[in-house]
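Here it is: the structure, laid out below.
Note that one protein chain of the assembly has been removed; the remaining protein chains are unaltered in position.
Note that the chains take the letters A, B and C in the order they are written out, and that residue 1 is the start of every chain.
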Amino acid sequence: MIVEMRKGVTAEEIDAVKQRAKSLGLGVQLNLGTDKVVIAILGGNTGQLSTDIFAVLPGVESVSRIMKPYKLASREFRSQDSIVSIGGVEVGGKKIVVMAGPCAVENEEQLVEAAKVVKEAGASILRGGAYKPRTSPFAFQGLQKVGLELLAKVRDQFKVPVITEVVDTHDVQLVSKYADILQVGARNMQNFTLLTEIGMKGCPVVLKRGLSATVAEWLTAADYLLAEGNHQVILCERGIRTFETTARFSLDITSIPVIKKSSHLPVVVDPSHAAGHFALVPAIARAAIAAGADGLLIEVHPNPKEALVDGLQSLSPSDFTRLMKELRQIAESVGRTL
Amino acid sequence: MIVEMRKGVTAEEIDAVKQRAKSLGLGVQLNLGTDKVVIAILGGNTGQLSTDIFAVLPGVESVSRIMKPYKLASREFRSQDSIVSIGGVEVGGKKIVVMAGPCAVENEEQLVEAAKVVKEAGASILRGGAYKPRTSPFAFQGLQKVGLELLAKVRDQFKVPVITEVVDTHDVQLVSKYADILQVGARNMQNFTLLTEIGMKGCPVVLKRGLSATVAEWLTAADYLLAEGNHQVILCERGIRTFETTARFSLDITSIPVIKKSSHLPVVVDPSHAAGHFALVPAIARAAIAAGADGLLIEVHPNPKEALVDGLQSLSPSDFTRLMKELRQIAESVGRTL
Amino acid sequence: MIVEMRKGVTAEEIDAVKQRAKSLGLGVQLNLGTDKVVIAILGGNTGQLSTDIFAVLPGVESVSRIMKPYKLASREFRSQDSIVSIGGVEVGGKKIVVMAGPCAVENEEQLVEAAKVVKEAGASILRGGAYKPRTSPFAFQGLQKVGLELLAKVRDQFKVPVITEVVDTHDVQLVSKYADILQVGARNMQNFTLLTEIGMKGCPVVLKRGLSATVAEWLTAADYLLAEGNHQVILCERGIRTFETTARFSLDITSIPVIKKSSHLPVVVDPSHAAGHFALVPAIARAAIAAGADGLLIEVHPNPKEALVDGLQSLSPSDFTRLMKELRQIAESVGRTL
Partner (left out) sequence: MIVEMRKGVTAEEIDAVKQRAKSLGLGVQLNLGTDKVVIAILGGNTGQLSTDIFAVLPGVESVSRIMKPYKLASREFRSQDSIVSIGGVEVGGKKIVVMAGPCAVENEEQLVEAAKVVKEAGASILRGGAYKPRTSPFAFQGLQKVGLELLAKVRDQFKVPVITEVVDTHDVQLVSKYADILQVGARNMQNFTLLTEIGMKGCPVVLKRGLSATVAEWLTAADYLLAEGNHQVILCERGIRTFETTARFSLDITSIPVIKKSSHLPVVVDPSHAAGHFALVPAIARAAIAAGADGLLIEVHPNPKEALVDGLQSLSPSDFTRLMKELRQIAESVGRTL
């Protein structure tokens, strides 16, 4: 249930609504907008309660139900766009944010080289995987803690925030010590204990869409993060599984306007994992910006042919530099910067 | 098999290759490029023949096999982009071509109004359905012959080529008398007798992708048109069927760069049928141009709320005019015009 | 709208309902059950009409709306199971009907051999393709008229009804002269002009499910046949297109109980096209009978390794004979015969 408070509402009136909810065993989340306070009343059985319970309280303007499965991620709860701030970089504002770097951190030389390239070309955030969830147990699983240390070192050297994936609740504490943004991978989108753990941690997080998740399920997964009070949530479209096999996944370009309509959360696109082939990355990246995405997550490797993981989908430094120029043009044509 | 002839090949040498093929019961298609002649040798069992059969003939430079299921639609057969000309309008060149108009022709007033709006806003071709393939036999099936006559009348009045769908082999003759471009709908993409009939007719045709067709199947369906000597073929991506339900179909944006890599045929995008909702159309349309599409097929209705068919996905005149301005910006940012 | 008439209704009362419908420009279909007459009132805009228009007429017991897109194929229109009779063979009754034979008719010897094998093993109907809709125009397209003649000859010799595919409205007249059952292939499920033509013809028809058609769309396509007064309609599940690639299509076993619940039409299963590989056929065939299917459509070739089309998915005579024994056991375990 969504309780919209009157303009000029007092702290006592807000508190009364919260107390009423708690007395009914319900949770509460506040959206303190610049000119309006909205309170979400949360629980498994709010559907059975009368809205009058809250409508009669002083300071309440209106009470309505959110018919969608997701509540906190919805525009009904928060009508303005959310902006996520990471060390001075804002995701969800006018500027398109590009996060680029290698799929897996391999060694210091590779990461330094990648950081140099992507920063020069205009990327704002460095990506690199330390923990790699691999389909087979016999494949390279990432440098793990050593990879995190390298990321932190290169971040300090280049003054660029870093994003890396976390794959287990055990590692949230450790990874968040080194990284500026945690990434939840597609296969973990509905790993609810992991989401809850990251939600409690409160750090910026990129939530990738599950490869067969509907947009509604994806936003409902975001509610797991938001429900713990973590509002630093960025969504990432990375393609869905369909029958088509010319690309690794089918990037669902329509999800961008759908999310912009239904949610206040910023959304970025990962063309590299969707495509599975570097030659398809530029077209998808351009399309994403044209469709309204707030940023991109792109794989760039100093030497794609020697990459330990996903070399085929990584851009070379020169391809990336060229793409950034194209993207800048597209960004401007839709009234944004890059 | 693809037989590339030497520069300066003579008509006799070309003829000898054709004769050799015929003597083996095989078909032949020529691509007379500006500086090279390519001959496709076609048949069900060319895989069992030795390439030497043709390699030894005079004037032959090289013989190779096309490993893909599609042959004539492939870049191997024709490396330059094909351009389709319709009464002065070129699809596949620098200029992005917009085909717009109502889903179904309803009456003269509606069609005239639509033609005025879309032409003023910059569309080059008028679309309108006379034969409507409807899921249920009890739904409005289109004005049929009366619709065709209205289309022809409005075309002459506004000097704008028209495109309309043909749904049965019986109607090809009639529809091609009235329309400048025939459209093969998604549900007929593998109606091979219809394709063969249109192929023999030789008129410009837009081949929509089947809602569960792979890109390879789509291009192989185009081969049915090309095999009859009809080279006026335009592909149209209109979304594929997936598990996601927020839009009617999932527009496969990646198919654009895939086709540009694998085929010489121009490709346009239909954001209206993919979206199923007017609010999603502009973002998809912008993305299509950014990804490299050669044009768009957009539903515009003078009064969407009163449309007999698909009103929800039709743009109003003012929405369409606004979108055209946005598209012009995107087109310029990728080095094209609109 | 569904108008249920009172027990003992007179011909005049029925006629009055029909006249009322016609005066409103609506279509009518009668279901003359043993103890009840049901009249379907059909048209694009029955949703806007009041049910009172018919409820007030004499002899009318009740008037209700069918909320599903399909009307005549629904259990609401006809609550008892429909049985389709083909030269003494009944599909939809207690006996499971097996239709077996080669994918394509190749020559007389092959067809005679196949007919002998499948009849001896207990199949009731011989299948064989004369017109083959092939993905590529350069593949073998079937023997066409010659194939039809062979089918008719072998039918007379073995006293077994034959089923064959029809791919174009032009051919309906010809094919129905030779075959006992027409088959509409998956790619033509929504070829509405073809359905209408076969509907008018009135002969038994097997309607295959489109490879990305929902059950609702499939039943609505059946309405095109039923609306022309052809009630000899058999549905055929043959797998849907999904991301899984170990089989050619994913047989949707759940569609069997779904159809039994929602429709009165008999449904058979084609395990051969679904599997794409002979080794998977027996398990799917057994599952289909266990799930409640009324029959099977199985590819059997005297010598699968030399088949011109789809050899890999054809059973050898000995495999088919063994499978029939297994199926007989399953049929008995669900209270049916084979």
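In the analysis below, a contact is a pair of C-beta atoms (placed from the backbone, for glycine too) under 8 Å apart; a residue touches a chain by one contact, two chains touch by 3 or more.
This is a predicted model, so every value here is computed, not measured.
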Partners of the unshown chain among those that are drawn: A, B, C
Per the touch definition above, residue among A:S82, A:S176 or A:N191 touching the missing chain: A:N191
Which residue of C:I66, C:A216 or C:L312 touches the chain not shown here: C:A216
From C:D156, C:E244 or C:E306, residue that would touch the chain that is not displayed: C:E244
Contact with the hidden chain (one of C:I253, C:V268 or C:L315): C:I253
Hidden-chain contact residue, picked from the options C:A139, C:A290 or C:L312: C:A290
Full-complex contact with the absent chain, from A:V9, A:L42 or A:A130: A:L42
Residues of chain B in contact with the chain not shown: 241-243, 245
Where the unshown chain meets chain C, residue by residue: 212, 214-216, 240, 242-247, 250-258, 260-261, 274-275, 279-280, 282-284, 286-292, 326, 329-330, 332-334
For chain A, residues in touch with the removed chain: 27, 42-44, 46, 69-71, 133-140, 167-170, 187-188, 190-194, 196, 210-212, 217, 220-221, 223-224, 227, 241
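The rule is simple: only the chains that are shown with their structure count from here on.
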Chain centre separation in whole Å, for chain B relative to chain A (CA means): 37
Cα-centroid distance, chain B relative to chain C, in whole angstrom: 33
Euclidean distance of C-alpha centroids - chain A vs chain C, Å: 48
Interface hub residues of chain B, defined as touching at least two other chains: 212
